[in-house]
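Only one protein chain is missing; all other protein chains are in place.
When the chains are written out, they are named A and B in that same order, and each has its own residue count from 1.
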Amino acid sequence: MDIKLEPIVKIIQEKFGATLEEFRGEAHLFVKSEQIVEALTLLRDEHHFELLSVLNAVDYFPQQTPRFHVVYQLTSIAKNLSVQIRVPVNGDNPKVPTVTGVYAVANWRERELLDMFGVEFEGHPDPRRILTPEGMEGHPLRRDFPLGYEEPQFTFNFDEIRVQKPSPKE
Amino acid sequence: MGVEQKLGDMGVVTTTLENVVNWSRTNAMWPMLFGLACCAIEMMAAQASNYDMSRFGMELMRASPRQSDLMIVAGRVSKKMGPVLRRLYDQMPEPKWVIAMGDCASCGGVFNNYAIFQGVDEVVPVDVYVAGCPPRPEALIHGVLTLYEKVKGEKFKDLAEKYG
Partner (left out) sequence: MTQIEEVSIEQFKHLVSERALTGETMLLNMGPQHPSTHGVLRLLLELDGETVINCIPDIGYLHTGIEKNMEAKTYQKAEVMTDRLDYMNPMGNNLAYVMAVEKLVDLDVPVRAQAIRVILVELQRIASHLVWLGSVGLDLAAMSMFLYCFREREQILDIFELVSGQRMMTTYIRPGGVWRDVPVEFEKAVRDFLKIFPKRIDEYETLLTKNPLFVDRMVGLGILDVKTALSYGVTGPMLRASGVNWDLRKSRPYMGYEQYDFNVPVLTEGDTYARYLVRMQEFRESLKIIEQALNKLPFGPVHSENRKFVPPPRSEIGVSMEALIHHFKLWTEGFPAPDASIYSAVESPRGELGVLLAGDGGPKPRRVHMRTPSFDNLAVLPEIVKGHLVADLVAILASVDIVLGDIDR
C-alpha cells in the first residue's frame, strides 16, 4: 500500500469500523451499505478523491454470503492515489443507498448495476434498465444466470438446428 | 461517332428485358449506411481511398432506408437492435437485398450468449454471407460482386411468384 494512503485508510477504518484487505499493493476497504454515502463524501471533500473510476459489482455466488460486493474504485488526481471501497450486499432483495449526489457518474453506473445484477439503489433519480432490451427477465451478470448458449449449426447437424432456428417472416 | 460507327447502321441491340433490368440494378446499387460494430469500420475502409468501392457503382451510401436497396449488416446484432433492424428492412423499397458482413452477423461469431442474435438470418432474409472477423475490405467487395452475380440471374417469373 502506498505510504501516502495509510493515514487515509486509518481514518476510514476508525470512523466507519471498516475492515481492510490488501492484495498486490491495493487497499480494499469494506464498509456497511448505510455508511457508503458518508464515506464517499468524506473521501471526496477532505481527501481529494475527485474521480469515481469504477462503480460495479462482483458476484461471489455460491461461495460467499453476502453474495454481492458493490465496488467503488476512487482515484485522487491531486495526490495520485487510489482506494477501493466495497459494500457487501445480500442476495435477496439487495439494496444500497445511491451515491448520485456525491458523484454524478453514479447515475448511469448504478442503472447498469440494476440492470446487470438487480441491485437496487434507494433514492436513484432514474431507475430504469440501461443496456438490456425492454421486457428482459433476469439479471445477466449474476452467476446463476445462464450464458444463453445456442448450439452452432454445422454440416452434421444442419437439419436438426434448422428446425429449431427462428427464421424471419417474409 | 463512337459506338454507332462500330456497330454499323443497326442502332438496335436485342436482349431480354430481364437482362436489362438486372444489369441496371447491379450497376447502381445503393447500400444503406448501417454500421453496427467492428465491421462498420472495415466497411468505411472499403469506401475510403485504398479500396474505393465506388468502382462498383456504390459510392452513394444512403442514410435513409427508403432510398436504398442493399442492406449491409456490418456487425453483431443485439436483442435490442433486432427489432430496429427488422423495421429498417421493412422500410426499404422492393427489390432489396441483404449482405451479412462478418461472423457475428452471419452466425453469432464468438458471441454465443444471451445478448446476441445467432446470425442476422433470424431477423431478416440474407442473400450473401461474408466470413471474417472482421472481413477484409476485399472480402466485402467480393461479397458485393457475388451478390451481383445473384441479381443477374434473377427471373421475373420468381419475382412475380414472390410478390404476387
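Going forward, a residue touches a chain if its C-beta (ideal position, glycine included) is under 8 Å from a C-beta of that chain, and two chains touch if they have at least 3 such contacts.
As the structure is a prediction and not an experimental result, all values here were calculated from the model.
The chain we do not see here touches A, B in the full complex. Note that of B:G57, B:G82, B:P95 or B:P125, the residue touching the chain absent from this view is B:G82. Residue-level contact of chain A with the missing chain is found at 23-24, 26, 28, 50-54, 56, 58-60, 63, 71, 73, 75, 77, 80, 82, 84, 103-105, 107-108, 125-126, 128-135, 140-141, 143, 145, 147-148, 166, 168.
Interface with the hidden chain, as seen from chain B, comprises residues 33-38, 40-42, 44-45, 48-50, 63, 65, 75-76, 78-84, 86-88, 110-116, 123, 133-134, 136.
Just so we're on the same page, only the chains that are shown with their structure count from here on.
Between chain A and chain B the centroid-to-centroid distance comes to 42 Å (mean Cα coordinates, whole Å). Chain B contributes residues 78-80, 86, 107-108, 112-115, 118-119, 121-125, 162 to its touches with chain A in the complex.
Put simply, chain A touches chain B in their complex at residues 131-133, 136, 140, 145-150, 152-153, 165-168, 170.
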